[in-house]
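The complex appears here without one of its protein chains, the remainder shown in place.
Chain naming follows the written order as A and B, and within any one chain the residues start at number 1.
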Amino acid sequence: MHELVQLAIGGFLLGGLYVLIAIGMSIILNVTGIFHIAHGSTLSLCALTFAALESTHILLAVLVTTGVSLTFTMAGYELLYRPIAKRQPTLFPLFLASFGLWIVGGAALTLIFSAEPVHPRTSLNSTVNFGDLYLLKINLLAFAVAAACYAATRVFLARTMTGSLMRAVACSRDMSDVWGMPRRRAERVAFMIAGLLAVPAGIFAAYVLGAYPTVGDTPLLFAFSAVVLGGLGSIRGAAAAALLFGVVQGVAVWALPATWQDGVVFAVFLLLILVSPRGLGTLGLRRRAEARSA
Amino acid sequence: MLEYLATVGTLTGIFAIAAAGLNITLGYAGVFSAAQAVFVGIGAYVTALLGPQVGGSLIICAVAAAGCSVAVAMVLALTSLRVSDEYFMVASLAFQIMVSTVFTGWYSVTKGTDGISGIPYPRLLGTELSTPETQSRLIWVVAALVVALTAVLRRGSVGRLFLAIREDPVATQTLGRSPTLGKYVAIVLGAAVSSLGGVLYAFYIGFINSAAFDYSLSIQLTAIVIVGGIGWSLGPVVGSAIVVAAVPLISLLDLPSTTVGPLEQLIYGALIIAAVGVRGYIPSAVVLRERWAARAGGARPWRRAHGPVVKP
């Protein structure tokens, strides 16, 4: 039993990482309608960039990682999605393009960096004890940062002008043009936020999972599922689902061999989506908008 | 060298058959299924397990494989009736990873990554096809049949329903038709066709393991369909020729072995983006043909090629 709790908490903390990716994807999806699968490559890119530079100076590494992440994300938006969206009004080509970018991104990273995982050293890679629970300090820090980023994102969306613009665009992508709202700006900011959120995610992925070219793939798939399971349009739901996946993934090891880990998570996802196809979240902003446009 | 080319040519045929199934699901009906490798895998495993029992009878294996795939596809399609559009892709990807886990983890049946060998030669109409040449011929005959069948399907009323769903599910509804039912049928049909590819793969190679049917195969099949021209019945053959036959030729260049795999992936990805960017998901060949027809008739100027479907 004790081991189970230990595993569950470990998974929960790792879930923080999935949350960072999931809310980034959720915001992009809501504002632009694009399922930005290539976000997995952004995570790998951040992890690898940080791991490569971490030994020089940590602040420098963080800054460069941020720059690289934003450049990749914004280039994806400006140079890939927008030109395609201009010519083709439906979302399906954008989805295919994102899929292509994901494959290109992963392959390019494999060519540039070595496939061997790099683990940056840190003094935080030690445990603290709560009663008889052992927790890695770095995992705790990662979770705290993820929680802070989540809170900051929510405050941004709720309190700032740009945030409410983005919510309005998410609410009705067709109407925003009619009302003369600067939809471009909302879209750009959505990608920017996702790019920024990928930075802490990538850094902690490097520490916790090790930096290798496909490190982003599993978090991507989990985040991907979390966005759907959380209820489309619900950032809170996406975050909750991401944490749930972390816990399930952690606990799965308790009963089954590690090869079954991902399979169990996705089995849980499929079951839940069958039970609750509209997702677990009930924010429902987008749902109403969908009913209108559908 | 000649043998190598023959093998590649035959594999191209096998992948074309597997991709033709995905072309029905993704290309015609626009349902992005990332679980197509599951059905190829089911076809292969059914053959590997059942083949020795039935003396390698191709017909029995094919029917059993299609039956199993249809059953599994119906489970998958159940989710497609509940979640919509692109979100189905997530569900199917989850499904793919789950089934891959089963292929790897259920060792007593599938032998996991160690794999199953000793698959007999296929037997058709009492004749054992024991040489690679005869099998190769068989595969290309099946590929031609599959392409012909999908072309007929595409031109008929079912094809029109699929395309309507792909283009606009809401308009499909307001024209009095059901997108849900169409998607269901597209997924199940696609699965049955792809499983044939798996059957032929298992017979031809004679050995299968779980690594062959993980999600990278799904990605490869998707790349084949998109690169070949989504929704074009010959597309899977063209795409397969590019992805399975042409791209691996880079291994002839003097590259370190570790870079070949990623480089291939990079080319697939770039080809997908190029295919989408150049002319959306409307197969370029069809567009070209239409343009030629229009120019021959002098009816239409071709500058409107990228005109908006909706009012800007």
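We adopt the following convention: a residue touches a chain if its C-beta (ideal position, glycine included) is under 8 Å from a C-beta of that chain, and two chains touch if they have at least 3 such contacts.
FYI, contacts and distances are computed from a predicted model.
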Response to the item:
Among "ABC transporter ATP-binding protein", "Cysteine desulfurase", "Ring-1,2-phenylacetyl-CoA epoxidase subunit PaaD" or "SUF system NifU family Fe-S cluster assembly protein", UniProt's protein name for the complex chain that is not shown is "ABC transporter ATP-binding protein"
Worksheet entry | From B:Ala164, B:Ala191, B:Ile242 or B:Val276, residue that would touch the chain that is not displayed | B:Ala164
Practice prompt. Write the list of chain B residues that the hidden chain touches.
Written response: 156-158, 160-161, 163-164, 166-168, 170-171, 173-178, 231, 280-282, 286-287, 290, 293-294, 297, 299-300, 304-305, 307-311
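By our rule, only the chains that are shown with their structure count from here on.
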Worksheet item: Centre to centre, by mean C-alpha position, how many angstrom separate chain A and chain B?
Response: 30
Worksheet item: Taking the complex as given, what residues does chain B use to touch chain A?
Response: 30, 32, 78-79, 82-83, 85-87, 89-91, 93-95, 97-98, 100-102, 104-105, 166-167, 170, 219, 222-223, 226, 258-259, 261-266, 268-273, 275-277, 280-281, 306, 308-310
Worksheet item: How about chain A: which of its residues touch chain B in the complex?
Response: 35, 80, 83-84, 87-93, 95-97, 99-108, 110-111, 115, 213, 221, 224-225, 227-228, 232, 257, 259-260, 262-264, 266-267, 269-270, 273-274, 277, 294
